[in-house]
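Let me begin by presenting the structure, written as structure tokens, before commenting on it.
Note that one protein chain is taken out, while the other chains of the complex remain in position.
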Amino acid sequence: MTGLVRFTVSIEEELLAAFDALIRDQGYQNRSEAIRDAIRGRLIEQEWEAGDEVAGVITLLYDHHRPGVAETLTEIQHRALAYVIASTHVHLDHSNCLECIAVRGEARTIEELAHRLKSLKGVKHGALTATSTGKKLS
Amino acid sequence: MTGLVRFTVSIEEELLAAFDALIRDQGYQNRSEAIRDAIRGRLIEQEWEAGDEVAGVITLLYDHHRPGVAETLTEIQHRALAYVIASTHVHLDHSNCLECIAVRGEARTIEELAHRLKSLKGVKHGALTATSTGKKLS
Amino acid sequence: MTGLVRFTVSIEEELLAAFDALIRDQGYQNRSEAIRDAIRGRLIEQEWEAGDEVAGVITLLYDHHRPGVAETLTEIQHRALAYVIASTHVHLDHSNCLECIAVRGEARTIEELAHRLKSLKGVKHGALTATSTGKKLS
Partner (left out) sequence: MTGLVRFTVSIEEELLAAFDALIRDQGYQNRSEAIRDAIRGRLIEQEWEAGDEVAGVITLLYDHHRPGVAETLTEIQHRALAYVIASTHVHLDHSNCLECIAVRGEARTIEELAHRLKSLKGVKHGALTATSTGKKLS
């Protein structure tokens, strides 16, 4: 972590009051934290657009009764070992499973892996959550 | 417009440097303007979620050769006169038209109108752009 | 427009019933139209990602009392004449204006133009709506 600095924002009084009400609702304890979160959110979007090394989570909802789906998911993840860090399997009910796969790598590679997993037969829904390795965010 | 006030943000030095680089690329002349834009963007999302009175633009791409589509679009807009402010028709090529419809009203009503227009036969693509009447944004 | 063809989708009975209810709510008269809309929506995303020639709408909310903002907006649009097709100005109230600018050009160029307009002082909110020239969508 690097040293802390300060900067001043000039803003219309009413606009600031509306912002204060908004962030209080979302649980923020002060404006600086909310502003830093907004800034980090923008920088993460930029990391993904630029194709940088990123981190993310691939979320899959699937029916483990569908023949072959669990095996194929495991096999693809093992072949993508360089990008897949860990994966958690949650049993939602008798048939439905939720799998969260933590991944790290170049943005385009991660996006391709997510597409491949989402398009598998038996996978009902898939989503790629974009976050960061955090290296440039402090 | 209300009076201007100031507040201070404390932030890690490197994070601020990354933010400065990002907003310079996007054409901002100073941090305050970029921060105010981010704040107003969040407040507009909140106005739409809360179902407030909002403004927006419905963008439609359609083929004016499809029988009836232009007439139906005009008719629906006239019946929604209370919400439709103005509409601009652009000729993209021999068949394709782009129509931008400026609207104002309660968020749910505007969303329904957008759905109705987008689902018409002959309309190839439709999008609702969420913005604000601006009343609470200064 | 090219000739019509048909293809068959196999689907779980309950899933189809849920889809039918959803599209009925959104005003679709038949499944084909809803499916074609979903397909065109995906293709438009792809055109923007690939940096193809696209069409779009830049929506700006601004306060015309802010000195210089209207002139600067007009000047930037004139200098971007190759991309700006038409622009509609709507008076929301005494101070607030909504401007819809129909644009066409390469995706990256359009995105830059939108950034430049959104970051101007006096512009309270800006949004770029992505649509298509429609050439490849029929």
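For reference, chains read A, B and C in written order, and residue numbers begin at 1 within each chain.
Just so it is clear, a contact is a pair of C-beta atoms (placed from the backbone, for glycine too) under 8 Å apart; a residue touches a chain by one contact, two chains touch by 3 or more.
In this text the structure is predicted, and so the values were computed from the model without any measurement.
Trainee: Among the chains in view, which touch the chain not shown?
Mentor: Computed over the complete complex, the missing chain touches A, C.
Trainee: Out of C:E13, C:E71 or C:D93, point to the residue that touches the absent chain in the complete complex.
Mentor: Result: among the candidates, C:E13 touches the missing chain.
Trainee: For subunit A, which residues lie in contact with the unshown chain of the complex?
Mentor: Considering the whole complex, subunit A reaches the absent chain at 1, 23, 25-29, 33-34, 37, 40-41, 44, 55-57, 59, 61, 63, 65, 85-88, 90, 92-93, 95-96, 98, 100, 102, 104, 115-116, 118-121, 124-127, 129-135, 137-138.
Trainee: Counting contacts across the full complex, list the positions on subunit C that touch the omitted chain.
Mentor: 1-16, 18-19, 22, 31-32, 35-36, 38-40, 42-43, 46, 136-138
Simple rule for what comes next: only the chains that are shown with their structure count from here on.
Trainee: Do subunit A and subunit B, two copies of one chain sequence, contact each other through the same residue numbers, with over half in common, or through different ones?
Mentor: Mostly the same residues form this interface, as more than half of the numbers used are common to both chains.
Trainee: Counting in whole Å, what is the centre-to-centre distance of subunit A and subunit B, each centre being its mean C-alpha position?
Mentor: Centre separation, subunit A to subunit B: 26 Å.
Trainee: Two or more other chains in contact with one residue: find those residues in subunit B.
Mentor: Residue numbers touching two or more other chains: 1, 40, 137-138.
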